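All protein chains but one are shown at their positions in the complex.
Think of it as A, B and C in the order they're written, each chain with its own count starting at 1.
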Amino acid sequence: MFAAAMAGVLVTMALALVAAARGPSVFDRLLAINLFGTKTVLLIAVTGFLVGRPEWLDLALVYALINFVAMIALLKFVRFGSLGHDDLDAER
Amino acid sequence: MGRTLFSSLMLALTWLAWSGHFDARMLGFGGASVLVVLAITHRMERLSGMDHDPHVGPGILLYVPWLLWQIVKANVGMARILLAPRLLLSPQLLRVPTSQRSDTGRALYANSITLTPGTISLDLNNSSILVHALTLETAQALQDGEMDRRARRCEGRN
Amino acid sequence: MGAIDVLSWIALFGGAFFSILGAVGLLRMPDFWTRCHAAGVTDTLGAGLILLGLFFQAETALVAIKLAMILGFLLIAGPTAGHALYRAAHAHGVPFGPETEVLAANPATASPGSLEGEHGSD
Partner (left out) sequence: MAPIELLLFAFLIAVALLVARLRDLLAAALLLGIFSLLCAGLFVLNDAVDVAFTEAAVGAGVSTILLLGTLSLTRREEKSQPTRWAPLVVVFVTGGALALGILDMPAYGDPTAPIHQHLAPDYIAGTAAEFGIPNVVTAILTSYRGFDTLGETAVIVTAAIGILALLASGRRWKGGAP
């Protein structure tokens, strides 16, 4: 049962990889990478249940948090061309 | 004051749920963590001036189940589009008005739009949200404004 | 096999199905903006149903609470990150598909022409 869900997650990851490789724009890749991150969270959670280690859910949550923060940082860079505040203020 | 108490209660409960240890020393670590988070949040609120936003009220308890049902319905619609041998798309770009009074209410509405597949929010200002819809039907469903009304009812009073 | 197990099977299979469906959509859709909708399918019902299936199998209340919190976080952070992405892409002028229609705003509440210049603003 968990193996079926895991297979689904792995197939999704593979397809997301193809989408990330294909692009063509940076935003297409970011979309695929964001999807891949969510799937990693699910993969860890499902694997935890599969091998009888539900404590791994803690890890899954940390991954979700990191994925979110990394995504926002990436977008900030892509949008403003740097991580500094100078450009942000210029935008306003 | 009430909000500080509420946040510390929620933080403590969250900490307990994730730790699962209840001896005195670990509880002490947890209490210290809650205090640190509260201090940081307090400082952030002072810096960003977000302190007086009313956040959400009890109406959210009715809104979430309704939203989850909308998400399921929208997903089934998306499945129908994606499984068809030919993609029948009629992408729409539209601006929907918002009637929420607070930033939190507008964020809730915009997030709900993005959460239901078939519509995504691209940009928002004080009175409207720019939405991209995959088909004409999803765009029209949004223009009915039911989600807007329901999101408005979730806003808390302050 | 109890009723809970059956529910779990249904949820996990449904989750895997919607998850793959969204990824397939990611590859099938013609342009960036339509792909975003496909990604939404994976992030909402795909992730939601898989976590629900695990929820039915949780042996302790603590595990169940953690699963619910992960789902809650994904449902709040997902669209937030998504909106940041769409906003950045829009500001960058990622082109809309050729058949995209600009739907007239609700005439009672919006000023006419408020949608003009949406294409590739900034």
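The rule is short, and it goes like this: a residue touches a chain if its C-beta (ideal position, glycine included) is under 8 Å from a C-beta of that chain, and two chains touch if they have at least 3 such contacts.
Because the structure is a prediction, the values reported are computed rather than measured.
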| item | value |
| --- | --- |
| Visible contact partners (per top-of-document touch definition) of the missing chain | A, B |
| Residue of A:Gly8, A:Gly37 or A:Pro54 touching the missing chain in the full complex | A:Gly37 |
| Subunit A residues that touch the omitted chain in the full complex | 6, 10, 13-14, 17, 20-21, 23, 26, 29-30, 33, 36-37, 40, 43-44, 47, 51, 56, 59, 62-63, 66-67, 69-70, 73-74, 77-78, 81-84, 86 |
| Subunit B residues that touch the omitted chain in the full complex | 21, 23, 25-26 |
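Note that in this section only the chains that are shown with their structure count from here on.
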| item | value |
| --- | --- |
| Chain at maximum distance from subunit A, centres defined as averaged CA atoms | B |
| Centroid spacing, where centroids are CA-atom means, of subunit A and subunit B in whole angstrom | 20 |
| Where subunit B touches two or more other chains at once, by residue number | 18 |
| Multi-partner residues of subunit C (at least 2 other chains) | 22, 24, 36, 66, 69, 78, 80, 82, 89, 91 |
| Footprint of subunit C on subunit A - complex, ascending | 1-2, 4-5, 7-9, 11-12, 15-16, 18-19, 22, 25, 27-28, 30-32, 34-35, 38-39, 41-42, 45-46, 49, 54, 57-58, 60-61, 64-65, 67-68, 71-72, 75, 78-79 |
| Parts of subunit C lying in touch with subunit B, wherever the complex brings them together | 18, 21-22, 24-25, 28-30, 33-34, 36-38, 40-41, 44-45, 48, 62, 65-66, 69, 75-76, 78-80, 82-83, 86-87, 89-91, 96-97, 99-106, 109-110, 114-115, 118 |
| Complex interface listing, subunit C residues touching subunit A | 5, 8-9, 12-13, 15-17, 19-20, 22-24, 26-27, 32, 35-36, 39, 42-43, 46-47, 50-51, 53-54, 57-60, 63, 66-67, 69-70, 73-74, 77-78, 80-82, 84-85, 88-89, 91-92, 94 |
